[in-house]
Every structure is written in structure tokens, then in C-alpha cells.
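Sharing a structure here in C-alpha cells format.
Some chains omitted; the rest stay in position.
Chain naming follows the written order as A and B, and within any one chain the residues start at number 1.
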Amino acid sequence: MSIGSTPSQRLAELGFTLPAAPRPVASYVPAVLSGNLLFISGQIPIVEGKVTMTGPMPAAGSIEQAAAAARQCALNALAVAASELGTIDRIRRVVRVGCFVASEPHFGNQPKVANGASDLMLAVFGEAGKHARAAVGSSALPLNVTVEVEFLFEVE
Amino acid sequence: MSIGSTPSQRLAELGFTLPAAPRPVASYVPAVLSGNLLFISGQIPIVEGKVTMTGPMPAAGSIEQAAAAARQCALNALAVAASELGTIDRIRRVVRVGCFVASEPHFGNQPKVANGASDLMLAVFGEAGKHARAAVGSSALPLNVTVEVEFLFEVE
């Protein structure tokens, strides 16, 4: 992370504004803190209540579009974390990212899609944004979205 | 959680009896305790050794039936926890639920299915039952079951 810049400042410098924290589609909560581990529920690409990308890859659109949808999931996760912690500056490390990409058989570019989420974490948190990751295909996702991403953060 | 009622009492009040803890289908164990985190293996809808629902949604049956299968997974997980801890009353918090729903392309109601497991946790543990969750579709699951659910509990 660059000297003199907090993750929240960096996010602003990148031109991002945190959305309102998305509310779960069902009977669970957006995040749970256990010890210093913050578990974020699976996030989908929703902006102001509207799903931004649906359907399986590759039919749903370009890799770039799907990566942007994954980045939106990451933004939503940061919004959830900010709502839970007061500020994302209390995040000490991005520990794990789990990325599910709606995939037709033979689509093998889940990593490139997941990079949309991973790259944002690196841009915002620098070294502390580097995480373990699993990226896999899914036959179908909630509300038919193209990508769902869950996050595990270590917090102060 | 209502005053004067423990999770195990609440489970009984809801009319549920814990089944015998299911034995893993393969070379792993039902649960591992690391620090105060109890990881429960993926549970499938089995009652007395018999799978209760197979096939992908929506062809497999109604959402209500699939949610009941997810609830059975949750009951089996509580049975595993009770077997591991002596009693589910040592569970301090339901931290995370991971739900996989066998899904044909275009089935987008995984959250409603997963609610079968989530709602039981809320009914049994009250506020402490609220958890982070990822619910996704799977092209096929072990023994062709309709749903598999894994759990992470924080224990005393």
C-alpha cells in the first residue's frame, strides 16, 4: 500500500464510491465476525438493487464484462465490511476469496473472471490484499447472476 | 433466543429429535475443531441411511421439498456437532453456511432452498444463529442428492 494512503483513501483515489451495503436475499446476515475473522456472505453483482449481469459464461458476455461483475461483487463486499466495521481501514488482511462463475461446460476462464475481484483487493489493500483463492464454475447462481464471490478478511 | 431456553431445549420444542450423526461416505471425518472453530463436513439429506431427495432443481421437486432437504442437512449437522461437543448448547455462534444446490442451467432459487437450513439455525439459536452464507448451484452432487450444506460453528 502506498505510504500515507489508507485503504479507504485508496478506494476513493481509484474513483470508487462504496455502494449501500446490499441486503441478503434471504434469512442470513451479510457478515459475521468470529475472533478477528470477518466472514462476508456471497456477494452478487447488484447495483442499486439491480442485477448487472446474468447467465452462464461464455454466452453471458465477454470476460471483461464478467470480470467487471466480479469487481462489483468485491465492491459490495467492501460496503458490507465498512458497514460492519465502521471503516474498511480496520481490515488487516484479505485472507480468502471464493469465486463461483456460472459456466457452461468447457468454459475454463474462471480465473480471469475472478481477477476482477482479486485485482480490486490488490489495488485497495496492496500487499495486504493478496489472498488465497478458489475459483470454480457453477451450473447456475442465485437470481441467475453470472458470478458470486465470498470473502474472508482478517481484521484488527 | 427466548429466555430460559437452551438451543437443545428449543430444538425439542420445535419438535425435532436429533438423528444419529451421519457417518462420512468416504475417508474423512464429520467434524474438526480448530481453536474454537468447529468445521462440519458437507451434509446431505439422509435419514436413517436413506437419501431423501435426488436430482437437480427444478426437476427434482418443489422449492419447499428442496428446502426441507436442506433442513435435514442442518439437522444432520447439529447431530454431528452434538456428537462432537456432547451438546449443541456449546455452540456460541453459527458463523458460516455453505449451500450447494444441484441445479439445471437457469435455476436461480438457491437462496430459497438454502433457507431451509438457515431458518432452522435461526429457530434453534436465535440471534446467535444468524450466519454468513454462500448459496450456489452445482451440476451434480454426491449420491445425486439435491442439496449439500456445510457449516462452521464458533464454540465455547
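Criterion: contacts are C-beta pairs under 8 Å (C-beta built on N, C-alpha and C of every residue); 3 or more make two chains touch, one makes a residue touch a chain.
Quick caveat, the model's predicted, so the values are computed rather than measured.
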Since every chain is the same sequence and 2 are placed, give me the total copy number for this complex.
3
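To be clear about the criterion, only the chains that are shown with their structure count from here on.
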Chain A and chain B, separation of their C-alpha mean positions in angstrom
25
Note which residues of chain A are touching chain B in the complex, please.
24-32, 34-35, 39-42, 56, 98, 100, 102, 104, 138-145, 148, 150
Chain A touches which residues of chain B in the complex?
35-37, 56, 93-97, 103-112, 114-115, 118-119, 122, 130-139, 152, 154
